[in-house]
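Here it is: the structure, laid out below.
Note that this complex is displayed minus one protein chain, with the remaining chains in position.
What follows is chain A.
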Amino acid sequence: MSIAPQVIEIIAQQALLEPSDVTEASTLEDLGIDSLGLVESIFAIEEAFDISVPFNANDPTEGDFDISTVGSIIKAVDALVKGQA
């Protein structure tokens, strides 16, 4: 499976939505995902792709992992997976 649908599925599950209701333009705020939900989503992404996401909940904007939209998360995960290969 390619990265985008998997990330969308993880985020949708966290937001208690259907994957079809989550678009790449959605922000986490739009989807009702709070800070705990974000941390749990990142954990699920790390598990699914066996990567380590550089994310610090004390300062979510720090680092290269851009969480501003679902699309930016997919792009960041893609980069991490490629970097690992």
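FYI, contacts are C-beta pairs under 8 Å (C-beta built on N, C-alpha and C of every residue); 3 or more make two chains touch, one makes a residue touch a chain; residues count from 1.
Definition applied: contacts and distances are computed from a predicted model.
> Identify the UniProt protein name of the omitted chain, choosing among "Peptide/nickel transport system ATP-binding protein", "Nodulation protein E", "Amino acid/amide ABC transporter membrane protein 2, HAAT family" or "Cell shape-determining protein MreC".
Checked against "Peptide/nickel transport system ATP-binding protein", "Nodulation protein E", "Amino acid/amide ABC transporter membrane protein 2, HAAT family" or "Cell shape-determining protein MreC": the hidden chain maps to "Nodulation protein E".
> Return the single residue from A:9, A:24, A:40 or A:78 that touches the missing chain.
The missing chain is touched by A:40.
> Could I get the residues of chain A that touch the absent chain, sorted low to high?
13, 16, 36, 39-40, 42-43, 46-47
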